[in-house]
Every structure is written in C-alpha cells, then in structure tokens.
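Just one protein chain is left out here, and the rest sit where they should.
Letters A and B mark the chains as written, and numbering starts fresh at 1 in each.
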Amino acid sequence: MSKYEALTGDQAVATAMRQINPDVVAAYPITPQTETVEFFAEYVANGEVTTDFICVESEHSAMSACVGASAAGARVMTATSANGLALMWEVVYIAASLRCPIVMSLVNRALSGPINIHCDHSDVMGMRDSGWIILFSENGQEAYDNIIQAVRIAEHPDVLLPVAVCQDGFITSHAMERVEVYDDADVKAFVGTYRPKWSILDVDNPKTYGPLDFYDYYYEHKRQQVEAMEHARRVILEVADEFNRKFRRNYGLFEAYRLDDADVAVVVTNSTAGTAKVVVDGLRAQGLKVGLLKPRVFRPFPAKELAQALRHLKAVAVMDRSIAFGSMNNAGPLFLELTAALAIHGVHIPVADYIFGLGGRDIKPSEVESVYRDMLRVAETGRVERLVTYLSVRE
Amino acid sequence: MAQLKGWREIPIGGVILEAGNAVEYKTGGWRAFRPVFGQAQCIHCFQCWLFCPDSSILVDAENEKMVGFDLDHCKGCGICASVCPVNAKVIRQAGEKVNRDDPRLCIRMVEEGKAP
Partner (left out) sequence: MATKLIPKELAKKPDRLSPGHRLCAGCAAPIIVRQILAAIDEPVVVANATGCLEVATTIYPYTAWRVPWIHNAFENVAATIAGVETAYRSLVRQGKIPERDIKFIAFGGDGGTYDIGLQALSGALERGHQFLYVCYNNEAYMNTGIQRSGATPLGAHTTTSPAGSVIPGKQQMRKDLTAIVAAHDIPYVAQAAPSQWKDLMEKTRKAVNCGGPAFLNVLSSCNRGWRHETYETLELTQLAVDTCYWPLYEVENGVWRLTYKPKEKLPVEEWLKRQGRFRHLFRPENRHLIDELQAEVDRRWERLLALCGEK
C-alpha cells in the first residue's frame, strides 16, 4: 500500500534511494542537495539499506568512484548540484562513454560566480551534451517518480547510459510537499535486479575498460552512444508506461497542460511549470486560451514530439532558467533547441524566449502572466517584438 | 593490422573482451639491436626473464630453462644483457672493455641486419 507523506524534494529522492537500495552510493555534500546525502547516510547507519556509502572527499571522486563501482557491476547512485557537478565534469562524460548506468539526483543550482546557492539551470545545461539522459521534475513527487524510473531506463540493455534527474534547488528540494510514497516491495519489484552486461570483478574473464582510442575507433564508440540515446527514446516511454500502470501516474516525454485548444503556450521545466499552471487556470477563467508544455525528457530531446504538440499554437514563449552566453541573441538553451526543432519540423509560429529566475530570483505568477499577455499580443500581430527578454532584471 | 570494424561490430563502451590480445601487435620491428642467446654459457638463473620489460624471454618453465627470445615483441633494449650475471662475470674477468656483441657473453646484443 502506498501512503502519503510530507517530504521535501531532497527527502523524496532519498526515500526513492532507500527503496531502490543501490549497491553503492558515492556522494559529497553540496547545497541544496545535501539533505539527500544526509538522509541516505541515516538509512545506511540504521541498516535500512544494504548499500555501501562512500563518503568521498570531492565530487570528482564521487563520480570517479561511481564509474569504478558501476564497472564492477554494482547498481550505483549519486547526488549533486552546481559546482559539484562542474567539478565532476570530466568524469560525467567518462561515465556516459564507459556506458555506466549511474543514476544521479541533480538539484539544480546556479553555477558560480559570483557564488550563489540558489536555483537556476546553468548546472544541468552545461552537461546537456555529455551523453547523459536528463529528466526534469516539477516537484518532489516527480523527482521521486523519476528517480525510480531512471534506474530502469539507465540499466536497460539497449540503453546503458547514466541518467540525471533534476529538480529545482530550494524551491522543491527544501519545500515540504505531499508525496505519495509507494510500497517498498512495489518499488523493489519495479526496479528489479540489475544484471550487468560485464563486470570488472569477473577475474576469470578479464576485460579492459577505458582503453585509449585513437582516430580509428573513438568515432565508432561515439556512434554507439548515439544509438543508445535513440533507444532511450523508446525505453523511456516503455518504462513510463509500466510505471503509470503500476502506480497510476501519467508520465511521458512532456506534460501538456490545457494545451489542446490553446492559442498560446509557455514551455518551461521544473517547478516554474507549477506556477505556470496556476497562471493558466487564472487566465482560462478569464476566457483566454492559454496552455502549458512542461518538458520532462530533455535528453534525448524529443524534437519531433514537441513540434507536433506545439504545431497548432499561434505563439509560444520558452522560459529559460539559464543563459547560453554568446549564443544567438544570448538566448537560453531550451529556446535554442526548441526553435531548431520547430523549424526542422516545419512549424513556423512566432516564438520568444524569456530568461528568468537566475541565481534563485523569485518568479512570481504575475511575471508568468506577463509572458502569457505578451504572447497573446504576438498571437494577434503575428510579430515577435523582442526575441529574448530578461524577465525582471533591474536596469 | 586487424581489419577496422564498424560501430555495430564492436563491444560498447570501448571494452576490450580479449585479455592480452596485444600479443597480436608485433613490436619486434622497433629493434635496432637484437639479443642473441649463448646457450652454452647460460646458467638459467632467469634474471633476464625477471627484468624483461616486454615479457620477451622465452623459458621452458617446467624444466626451468631459458630457451631464447620472442623476437616478435623484443624491442632490443638490452636490459637482459645488462642484468645477466654471466655477462657481468665475463666483463669483470676480461679486465677490459667488452663489446656488447662479444661471443664470450651469454646474451649478446647484435646490430639488426648483421649476422650473429
């Protein structure tokens, strides 16, 4: 029997980790992910899991130990944020290329500098081409559900890629919410037993992991990663299907909220999607045809599906919680990808980008509403006045 | 050189499944000097085996005999000759400079292309 508990987002992730009971967790504390590590350390200390917890001396070593443990055939998890992820960087790529199905809770926080411990998405956007599967979560429930699904996605024999599950630092990581926690046995049954393809501990059949690749084979190994990402598109949906049936949820590549008959929509990830839903409801009450698209899967990027879902709209605003500095119009990464997807798939509608919430800057419903109002005007005129807006920055 | 394989044909993640398949790669061509084994002098102490960086000393382990060199892989560094106690004794007793290809040595280093 599942039960409802009041959990912070960090605690929800720790709860999922307790139920998954991985063989090895290697992690280092960093705000705002620290709570997860603390809760998990308690589970270890109290014998609620059989996990070996490596309390490493840095995030670089956290990811390095995860790679070693994963190569040894263990089910492996970690958690980090911002600068911690940045320190892992080198090994983040290696984890993907060595095909280690590691699951990481990534509590999104602004990258330094200046140093800032609050939410934005500059951390995850830096890893977007690293070969990891990336999932976003609106709240603690979704972070919990995504972590459970991530294990299955990562370990699928056709995938064997690491997965990062994002949620917003402090906004959801530290906010107490009502989370439906499934029965331990049900979660264990869902994630099943990990059967590694190979293990470095198989001393009778010695294998070499991580050799030197020259120009003659490096490219072929990268091509294999592309194939795994392509398989992940299918596997993510298969796992979601099974999860939805088992736990009565509705996961897919993205969530469409009152989008079917909408004229304009906002595309935004993580917690701000929750704020946008409230705004949508308010505007709908005024008879305005607005909707929301909340991407869940960012890698692999569901370009075709997103384009299809937005095809009928008269205007779309992307809200980006990070800046791709020096990119086209200094836009945000989500905007850049989405506009490319729309163009490639023949969807020619006005699109604008709104950068918001950097370094934890609060995003108010009124500000989201202003974005919708802008888009309603664009829908009328068919013209985007300003391609990229830095929402609520002081001049 | 093995035929280059396509991405569908090789194990994922760069994993190499055949332990020690580097034997297929011949490094003998690097050699400028070739070790030559003086069977008669050899005391079969296995010092050359112990110090060879290229595992290129061929031994009959069962009968505890040094039998020669794996010239497919030997790079000609000459460490075998330098650690050979028979060579050391010959040099000590000679009381003069002994060439590396002196026939009195147990392991001689002969320039590649020249007759032993």
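To be clear about the criterion, a contact is a pair of C-beta atoms (placed from the backbone, for glycine too) under 8 Å apart; a residue touches a chain by one contact, two chains touch by 3 or more.
Only a predicted model underlies this, so the values are computations on that prediction, with no experimental measurement involved.
The missing chain, though absent from the display, is touched by one residue of A:Pro29, A:Gly126, A:Gly210 or A:Gly274; that residue is A:Gly210. Seen across the whole complex, the unshown chain contacts subunit B at 2, 5, 10, 14, 16, 18-27, 30-31, 44-47, 49-56, 59, 61-62, 64, 70, 72-73, 75-79, 81-83, 109. If you put the missing chain back, the residues of subunit A touching it would be 23-24, 26, 50-52, 54-58, 60-62, 64-74, 76, 90-91, 94, 98, 199-203, 206-214, 216-217.
Everything that follows uses one rule, which is that only the chains that are shown with their structure count from here on.
Here the CA centre of subunit A is 55 Å from the CA centre of subunit B.
Those residues of subunit B that touch subunit A in the complex are listed here as 4-7, 10, 12-17, 19.
Note for the complex: subunit A touches subunit B at residues 97-99, 160, 197-198, 205-211, 213, 216-217, 220-221, 223-224, 227-228.
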